[in-house]
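Here the complex is missing a single protein chain, while all its other protein chains stay put.
A and B label the chains in the order they appear, each numbered from 1.
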Amino acid sequence: MGGYTRSAIVNALRTGIRGQRSVKNTGEGKLKNEHKIRAKIRALCDGAVTGLAVLATVLVVAPLVAIFVYLVYKGASSLNLAFFIEVPKPVGEVGGGMANAILGSAILLAVGSAIGVPVGIAGGIFLAEYGRGTKLANAVRFTADVLNGVPSIVMGIAIYSLIVVPQGHFSAFSGGVALGIMMIPTVCRTTEEMLLMVPNAVREAALALGVPNWRSVLAITVKTASPGIITGCMLAFARVAGETAPLIFTAFGNVGWNARLDEPIAALPLQIYVYALSPYDDWHRLAWAGSLVLIVLIVLAVSLVRYVTSRGVLKGAS
Amino acid sequence: MGVGIEVTTLNAWYGTNHALQDINVNISANQATALIGPSGCGKSTFVRCLNRMHETIPVARVTGTVLIGDLDIYKDITPVEIRRRVGMVFQRPNPFPTMSIYENVAAGLKLNGYSSRHVLDEIVERSLRNSALWDEVKDDLKKKSGASLSGGQQQRLCIARALAVDPEVLLMDEPASALDPVSTAKIEDLIFQLKAQYTIVIVTHNMQQAARVAEKTGFFLNGRMVEFDSTDKIFTNPSDKRTEDYITGRFG
Partner (left out) sequence: MTRIRFQQNLEELKEKLLVMAGLAEQAIQRAIDAYRKRDLSICDQVSRGEIDINRMEREIDQAALDLLAMEQPMAGDLRFILSVIKINAELERVGDAAESISDRVRHMERMAAAELPVNIPKMATMASAMVHKSLQSFIEADAEMARSVLTMDDAVDAMKKADFKSLMKVMEEQSHLAPQALNALMISRSLERVADHATNIAEDVIFWVEGEDVRHHKSLNINAAQ
């Protein structure tokens, strides 16, 4: 009688009465059981965390989708050709559009970009390529961060004091300056980050060819980082496109056409703000329509830039 | 044609780290000279002093004389100019990622102002032929980016790029260390052919490679050049025990 025979009999007795379950109590069965339990726990944890991740994504995307859907619901009905080509009608009259605000926003953003993008990119290039580690660079970076944190209304008031008051009138120019300054920190920081991501090997390769440093920075390093830099500019653009507060005391708004830089100019966000606060239903409708148009225009502008730049830059490289 | 390099009392520092101490050596024209030595011995630093790339590091400092041909490269000429005459190929292939093969090879010329299409075409073809890459890429010159080639091809592309500016000296810092044996063999054959036109200095960890390619070999240890002699002497009967220990792999 060997041990094997004995345990076989014991097993037979156990399983005979209780069925498969009792196999769990034997040594080998216990080990298998542990494995099964551990595997189940692992699967549960996996599922739980995945579920949390999905939930978080939904929580983030849902408001965005909700807003868009609501805007479409509220504003689409008011969209007609008139909206895009007519200026607002006087109070009390039905109809009219926001054509002047659309044009005004475009002009303000153009001026703002003309200021914010070059200055921001130049700052980013300085921080990444020339001033790395210097005290000046740290100061510049700090200033950019502070600038980023300035509330947009304060920016508006500042530009009011600096440009509007001396000039004696509100102007598109001052509005553009306000927007431009707000773009600078974002553009600058992203440019710096993207430039720092260019591997040093690429810079060395250019220098070793006898290319002067400035040329290497512009033609090689900046070019390599350009997709990221452009993204940074688009981020800044999208942000200031919807700013209202800085325009209140600078661009001021305009009920009629204006394409001149030295006069007050309408802007979509500003117009929406004014209309939304008004007591007129007609204007409320226009405000909803305007909000929808604003978002759609921003998305269109960003997509257009993406499309145009992706055709040139990155063929084959990864 | 290549030129000789004469180094006299070269010392180099990174901040307070005395990386090279009193290096004296004559490198012959139209030959390949190998520099061997353990990690951190200064051989890469030395090579970077020959095209003043050492200076791109802010805390770097150099004393002594380096004559390339008749030029004192630290007195008679700017860093940018010397780098047009002394080309460099790095350990990891580093083609410009946003440029096509053609643009990569032409980069050195374009960025220095040459723009004649005809001339560029000629130089690109000649450089790619000289680096044994032409046949493999001649149909895709402008369609494929530099980064889409294999490792060995990328390195030959970098060699072509360096050759396109027509240097007199070619510095190679462990050019085949990131490559497989077949690519390595191709690069070594290439070096053999290039010797006729250029002076080549090659830093290598791989002693067998040094033995295969170079007429002269220098052994670096702790910032000094311990021995400099013909390659077969260094590898069959070195004069200095430290060289022998390193070559036979015996330390301690």
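The rule is short, and it goes like this: contacts are C-beta pairs under 8 Å (C-beta built on N, C-alpha and C of every residue); 3 or more make two chains touch, one makes a residue touch a chain.
Just so we're clear, the structure is a prediction, and the values are computed from it rather than from any experiment.
Colleague: Of the chains you can see, which ones touch the chain that is left out?
Modeller: By the stated touch criterion, the chain not on view contacts B.
Colleague: If the hidden chain were put back, which of B:Ala60, B:Ile159, B:Ile200 or B:Ile247 would touch it?
Modeller: B:Ile247
Colleague: Go through chain B and note every residue touching the omitted chain.
Modeller: Residues in contact with the chain left out: 207-208, 234-238, 243-244, 247-252.
Please note the rule applied: only the chains that are shown with their structure count from here on.
Colleague: Quick one: in the complex, what on chain A touches chain B?
Modeller: The contact residues of chain A facing chain B are 133, 199, 201-202, 204-212, 215-216, 219-220, 223-224, 226, 313-318.
Colleague: What part of chain B is in contact with chain A in the complex they form?
Modeller: Per the stated touch rule, the residues are 51, 53, 56, 58, 80-85, 87-88, 90, 92, 94-98, 100, 107-108, 111-112, 143-148, 158, 161-162, 165.
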